[in-house]
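Missing here: one protein chain of the complex. Every other protein chain is in place.
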């Protein structure tokens, strides 16, 4: 573990050259007698493009934003978190293999915040990571292959990966995982993915939000209080 | 129909900024103790990157090339062809709607080559397209909405669309649809998709080939003779 | 066309043996220390199972209902409709091929209701289908292969298919396609799919409904008036 950074590190490594124009062309192709090549070549008015995209996304026609895919390099994320992340089946992943990459010396690990903020528990945690590391190395030295020695490695072990997804799936991911009810690590990671993308494409700011911001109310089983709940909304409306 | 162009027209409208570096980073992340951000930032030797990608693709580790997605604007393609194309479920499509876009005057159409090369049949075909157009306009004028009047429009009617897919799916599409046994229209369209992409990314030339070129023999039910068949191969090998 | 039946015909041809028990086992596995085999073997109380499933679906944990897949045989559906249907990329389709199946005599076709209810237009439509059929046969007799002769066949031409999908996707399909704003043909077809399944699994009745019934309000761009709209709801609630 890098003491200075106990959190996922995210870098945007790839995005399409013509994000806005591509989505705009896709949206207009559905409803226009003009050819997509002409639409694309005549697309210059950025404000007009943004407005059309806003209307199309608001209307629920989300297939039009699948044409954009972005890729992130992610490191310093626990195997607990990656096991959760790779359940998003519309994403593409290339993850560091514990079968092929042997840990040399102390493996990197993530300390959960509830443990980190308690100095005593934190020390206990770090010491135990060191014990696990020793046990791993003992098995390696006894001739056990990395793919089997890793059976002692903990969920806390840090992993890294390249993850790609289209804009529709990214909005879905943000809607789900920016909710305050989400586990802190995946929430922080998704927040970072959104942040580094919005830095380069500021118009995405309004889309990469928790679900309650997108739909106007909270439909969680156990609401956090940030937004009116669905049942409160209906009650207030007298329905 | 534009008499000068009875074939699909394809333009590449979007590809990622750092194709090679992105795939290289994905490949190396799986087998390296280094972080993907470092791998990405230190990736400069193009030949080294190409070699690694070649080995990884050859080894069947195809998830690494999913990180690249490309988008094409396609027009002048029959509805017969698009009905076939949209069966590729790992692609994203935005297609001109016959429900929302009313045809004004003669609709564009595609003439199949077997008909086009016979002047008499060609005339008969074009005349009939004109009859269909008249019938469509009659229904429109009688107050029938476009979504129902289109029931008389033929498979030959031209459509246009924006189609996006990742590199893994594009290689799969090329392997399948560049086979000489494929219907001419979708084959020509996929050929064009590959051609315009290779123009900009020449290193993809070896991957965007018919299946027989990729695997070294033909496994089609009715081979075209271009390559040795699988059963001939085994026979020759005395197995 | 069969004059007595101008609408899609749907039959449920396959469903899992233990629908309820399978979903119940999936739901409980996530939150139980017990093994799924034990959970499955001790699952006997149908009411308890239904209640758990209801709560899990209400909480948005929809992956648990993916374990159920059902298959339908569908015929008498226009190619206009099937081109739309096959855009549901999480479904599996096996559709009658116009390339391989040559039409003999008058092809079957679907008459849109706006045309059918006007006797004059209906006659004009039927007569034109007969003209198209004659033109198709002329091309066939001139030696044109079926895959090219079909270029004159209309969107109205009837098709048939086997379609399979999991329960999560079926609920999504119902939510979208039972909306009164959906085109009549696909709406009728999905209604039939739901009806024949509910006949055998009545507990599904509450899930296979239009989106507005599932969420309590209408979020369509052009509402039909059946339910309060989202903006009316917020206005009424004074938000």
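Order as written gives the chain letters A, B and C; numbering starts at 1 within each chain.
Simple rule for what comes next: a contact is a pair of C-beta atoms (placed from the backbone, for glycine too) under 8 Å apart; a residue touches a chain by one contact, two chains touch by 3 or more.
Treat the numbers as computed from the prediction; the structure is a model and nothing was measured.
Novice: Taking the whole complex into account, name the chains on display that the unshown chain touches.
Specialist: A, B, C
Novice: Which listed residue, A:14, A:35, A:78 or A:133, touches the chain dropped from view?
Specialist: Per the contact definition at the top, the residue touching the missing chain is A:78.
Novice: Of the residues in subunit C, which ones touch the absent chain?
Specialist: These residues touch the chain not displayed: 9, 11, 13-19, 21-22, 25-27, 29-33, 35-37, 39-40, 63-64, 66-69, 71, 73-76, 92-97, 100-101, 103-104, 160-162, 164, 166.
Novice: At which residues does subunit A meet the chain that is not included here?
Specialist: 78-80, 82-83, 86-87, 89-90, 93, 98-99, 109-115, 118, 121, 124-125, 128, 131-132, 135, 138-139, 142, 144-145, 147-148, 150-156, 183
Novice: In terms of residues, what is the contact footprint of the unshown chain on subunit B?
Specialist: 59-60, 216, 219, 221, 228, 230, 233-234, 236-239
Keep in mind that, in the parts below, only the chains that are shown with their structure count from here on.
Novice: Looking at subunit A with subunit B, do both copies bring the same residues to the contact (over half shared) or different ones?
Specialist: The interface is built from the same residue numbers on each side, given that over half of them are used by both copies.
Novice: For subunit A, write out the residues touching at least two other chains, lowest number first.
Specialist: none
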